[in-house]
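A single protein chain has been removed from this complex, and every other one stays in its place.
Up next is chain A:
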Amino acid sequence: MSPLYEDGDYLFIFKPFWKKPPLAKQIIVFNHIKYGLLLKRVVSVDKKSKIFFSKGHNSHSISREEIGAIKFEEIKGTPIFHIKGKKT
């Protein structure tokens, strides 16, 4: 997600208790079966199947095809505070 988020930044994550479906363009943290906890931007949402697709912020991010469809239940939250680290 560079340059929006860089290594060493701190994020406060909020998960709405009413489990709202994610919105397109929203940045969320979710658990991926292969890659672990990921921070990505939502590109499309299928409310019927309760899945969404996401992508990174730069051209070197793993593609939406590689990430695949993610179930809503894997969402851990959305960043509400972002504390940037020192520039390296």
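Simple rule for what comes next: a residue touches a chain if its C-beta (ideal position, glycine included) is under 8 Å from a C-beta of that chain, and two chains touch if they have at least 3 such contacts; residues count from 1.
By our rule, contacts and distances are computed from a predicted model.
Novice: Which protein name, taken from UniProt, belongs to the chain you can't see among "Superoxide dismutase, Ni", "Anti-sigma factor antagonist", "Succinate dehydrogenase cytochrome b556 subunit" or "ABC transporter permease"?
Specialist: "Superoxide dismutase, Ni"
Novice: Could you list which residues of chain A touch the chain missing from the display?
Specialist: 1-2, 5-6, 10-11, 29, 35-40, 56-62, 83-86
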